[in-house]
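Missing here is one protein chain; the remaining ones are kept as they sit in the complex.
Labels A, B and C are assigned to the chains in the order they are written; within every chain, residues are numbered from 1.
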Amino acid sequence: MKSLGIGLIGTGYMGKCHALAWNAVAPTFGDVARPRLVHLGEANEALARSKATELGFARASGDWRRVVEDPEVDLVSITTPNQFHAEMAIAALTAGKHVWCEKPMATSLADATAMLEAAEASGKVAALGYNYIQNPATRHMRRLIADGAIGTVNHVRVEMDEDFMADAAAPFGWKSEAASGYGALDDFAVHPLSLLTILVGPLASVVVDMAKPYAERPLASGGSRAVETHDIANILFRLQSGASGSLLVNRSAWGRKGRIAIQIFGSEGSLLYDQERMNELQLFQARGPAAEQGFRTILTGTVHPPYDRFIPAPGHGLGFNDLKVIEARELMRRIAGEPAHLIEFATGLRIERTVHAMARSHETRGWVDID
Amino acid sequence: MKSLGIGLIGTGYMGKCHALAWNAVAPTFGDVARPRLVHLGEANEALARSKATELGFARASGDWRRVVEDPEVDLVSITTPNQFHAEMAIAALTAGKHVWCEKPMATSLADATAMLEAAEASGKVAALGYNYIQNPATRHMRRLIADGAIGTVNHVRVEMDEDFMADAAAPFGWKSEAASGYGALDDFAVHPLSLLTILVGPLASVVVDMAKPYAERPLASGGSRAVETHDIANILFRLQSGASGSLLVNRSAWGRKGRIAIQIFGSEGSLLYDQERMNELQLFQARGPAAEQGFRTILTGTVHPPYDRFIPAPGHGLGFNDLKVIEARELMRRIAGEPAHLIEFATGLRIERTVHAMARSHETRGWVDID
Amino acid sequence: MKSLGIGLIGTGYMGKCHALAWNAVAPTFGDVARPRLVHLGEANEALARSKATELGFARASGDWRRVVEDPEVDLVSITTPNQFHAEMAIAALTAGKHVWCEKPMATSLADATAMLEAAEASGKVAALGYNYIQNPATRHMRRLIADGAIGTVNHVRVEMDEDFMADAAAPFGWKSEAASGYGALDDFAVHPLSLLTILVGPLASVVVDMAKPYAERPLASGGSRAVETHDIANILFRLQSGASGSLLVNRSAWGRKGRIAIQIFGSEGSLLYDQERMNELQLFQARGPAAEQGFRTILTGTVHPPYDRFIPAPGHGLGFNDLKVIEARELMRRIAGEPAHLIEFATGLRIERTVHAMARSHETRGWVDID
Partner (left out) sequence: MKSLGIGLIGTGYMGKCHALAWNAVAPTFGDVARPRLVHLGEANEALARSKATELGFARASGDWRRVVEDPEVDLVSITTPNQFHAEMAIAALTAGKHVWCEKPMATSLADATAMLEAAEASGKVAALGYNYIQNPATRHMRRLIADGAIGTVNHVRVEMDEDFMADAAAPFGWKSEAASGYGALDDFAVHPLSLLTILVGPLASVVVDMAKPYAERPLASGGSRAVETHDIANILFRLQSGASGSLLVNRSAWGRKGRIAIQIFGSEGSLLYDQERMNELQLFQARGPAAEQGFRTILTGTVHPPYDRFIPAPGHGLGFNDLKVIEARELMRRIAGEPAHLIEFATGLRIERTVHAMARSHETRGWVDID
């Protein structure tokens, strides 16, 4: 297998996370050629250079276009702020590079659509960085559902909550400005939607109520300013399968740190998951003696691939950053023409459309179909 | 204190539960005269007699009217099927008796309204059997909220789930017939609404999506029949305070046995509760060093009244039936003219109206205000 | 079935608990004649009278001997302080009454032995108030073990912890005096031993280390006094079956309120239980696909007898006091000559002997066999 040449644009947290993944994928999996870390792009040239040394890249540029054009680069990791995704991804695809772009795709449906068109025109792999779907726990849930372990899914509940906006005394910031988007919907919704897509399929219709826990927030300069975004979004939905469900997201939920709680009910059992305890899942099966039935807490282990590539003993725990290593391996699989577990641009665009339908429902106060 | 003369109508589970409470209230609390168990009513005369002996009642009748008319009866416990509540409660109130009626009030808003009118005309105490609000854990949550322990409540989520309708293979029964009502909404909604009312106040508006996990169910005679009720109801709401929330109920949720999960988010903290672990609650407070913050699991104990009346040591656990004993004590307090923690007919009618608004929202597919 | 005449000696918490059980056993089970509450004994005559009214007893005496001698009394509930158990139980048995005596049996092995001899001579039923073994959860564990659900038991761990002695600043009290016994060993050990006896059989040998978390405690009068008892006892043991185990008890364990945590490991699975969550147990079975194995949280319900006699729906929760009602029913069963689930004096004496062996091991610093 020819070694893959990697270009990376962006050196914030997600840039670091991609870099860690590219450094770790070969040692971890042991079945793939170690990628060459070729070219790092970052707006500031000096920063680009020092980060290249730190992250293990051979070259660095203060202009991202040089990364995209580098002939030794086969794939471009895009980890810049969302408003740059479209331009960079389209340029990379047009230059004949594979693309691994962080979610969400873009800041407008038009941009996201153009990205998909560029991907289709290029014939290259164009995938999004939906890491939660790579967890051996959620991958096992998918397998269980596919194997009929809980029968036909008929009801789904998802919650995603953090508390970074919970402090009423924190000064008004850009996340409370309308320019930043709708609020929790933008920050959170694509994550649970990626999981729903993989686990139970796409949404068909939604009704949404967004809410503001705090009508105004204090200004650093004194006084206060009306909050324009919604830290809470409450959504009822129907899946394309007809099953009903709910999605509740809250970025001002005191005490919640990284909660993505999923409940999936089927005709023969149920599945539970909480991202705050990402190394376990719970399975109830309506089988065997009634007196012995209960939710089973399954700790992920070597029998839940690809956990075994990280640790040879069960129950020892993967971390959030490990999910990116799995994603990198899936991407390499996809590039090699093998079956892979990824969200590519076509599915990504559907997720974006769902978020836009949610916003529309909030405005119209009624049900909205997702086309 | 004069001993209270008790009449009881109905000897099903709730009848037994009332009888246990009347037997236990004096030994448990030790601060009230032991009620006299005067007269038991049950449709079948022989059954009435044998049950009277078993439950400790002095007299028995096959006609409930004799219970209501018994001059030694001061209070009538009504535990018959819902369709009889109105007639019996109105008769008892008219006869000058206090009434303790199981929830829900009645099968129509008109009946429930008439019950409230009879109560107001009688000047007697007329309370509903909303036992979940009597749990020392939920009572402590109420106190915490009132004391500002979590600041101003800005978001609420409630789920109520059981699995008695989860078996797709179970034959079509009366609970799947439209004549039995809407389904999960009727079975469940009043319970979480009683808790919401006590904890965070009444609802102002709702949007509802009811769903059928199984379109049809097998007939015992062969073939199958279309299901007419909804085992699932998904509700978004706004409280009168403006706070947003959700109420999700499901009587076909495999693995859930008696779940009433409550999440209350405020400007300074959060509260969690799950009826399946009814002897604990969780409190998060955004206080003290950030590195020491977390959800605190509080086991109810002697510092959470009236737990101490049952057991002199903390963490030993009350049971579901104990809640009825507390309710009986509150009722006696109310009759004695003392402050009491109860849901009486006026508040009960508001709960019934909320349920009816929910049904209307499902039909109109839009938001409905609760008047 | 002739109605059983009940005498009760003692009106502290356990007296109240027995009274509640005698009031509730017939309504709860519905298959037994309601016992007659005949005679209440309490050292203070006036208190005896007011308590008799409260608890539902027909007669009251300031002298417990009148209870024992009352010809209408068939069974005597003994709930007085431990030092009175022997005299009262022997008197009651000699008078031809059945005895239900609270644990522990007595304050000396000699007394306990005399109690067993009196019971054997009388031919009457003589049972001890070991209520934890009556929990539908622990009864189900016993059934699971007997049915081979976890194979052959090879290792057992039990912890019993509360925190009523945890406050270092609390003044020196009688529980810190040597006259009160060894400390945690006396307060706690018989409870887990009753469960061990029922679940995995008796202990064969022990090695023990008792410890004092606080060498001295403040005196109310100023200064401090050396603590003479041990709030902590750590025990390694071997069962008669040869399996190894540990028993750790601590009455100064901050945060623990009513913990009795049991772990039982077998050749084909494991069982877990914690009294603080007394309505659930956990079962692991090494069966089925490895990827689906995990500890199953089983909520007790109608399939775990006799839960169904209390509540007709699963997962709603029994309370600590309910266990005494079950115990009363078992006792009535035993008196009627039916198979019953109880700890009688012979087994109780074995438990007492085990505690004494533990004390001896602490003193000798070596292993001690239990004869």
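Miscellaneous remarks
We take it that contacts are C-beta pairs under 8 Å (C-beta built on N, C-alpha and C of every residue); 3 or more make two chains touch, one makes a residue touch a chain.
Here the structure is a predicted model, which is why all the values come from computation and not from measurement.
Note on the chain not shown: across the whole complex it touches A, B, C. Check A:209, A:322 or A:352 against the missing chain and you find that the one touching it is A:322. When the whole complex is considered, the residue among C:58, C:114, C:207 or C:303 that touches the unshown chain is C:207. When you scan B:184, B:299 or B:332 for touch with the missing chain, the hit is B:299. Of the listed residues C:151, C:201, C:218 or C:305, the one in contact with the hidden chain in the full complex is C:151. Within the complete assembly, residues 13, 16, 19-20, 23-24, 26-28, 30, 33-34, 53-56, 162, 164, 256-259, 275-279, 299, 301, 310-322 of subunit A touch the chain that is not shown.
Within the complete assembly, residues 140, 144, 149, 280, 282-283, 289-299, 303-304 of subunit B touch the chain that is not shown.
Residue positions on subunit C in contact with the hidden chain: 150-151, 154-155, 157, 159, 166-168, 207, 209, 211, 213-214, 232, 234, 236, 238, 243-246, 248, 250, 252-256, 265-270, 284, 286, 293-295, 365-367, in rising order.
As a working rule, only the chains that are shown with their structure count from here on.
Over half of the residue numbers found at the subunit B and subunit C interface occur in both copies, marking it as a same-residue contact.
Rounded to whole angstrom, the centroid-to-centroid distance between subunit A and subunit B, based on C-alpha atoms, equals 41 Å. Subunit B and subunit C have Cα centroids lying 34 Å from one another. Counting partner chains per residue, subunit A shows two or more touched chains at residues 293-295.
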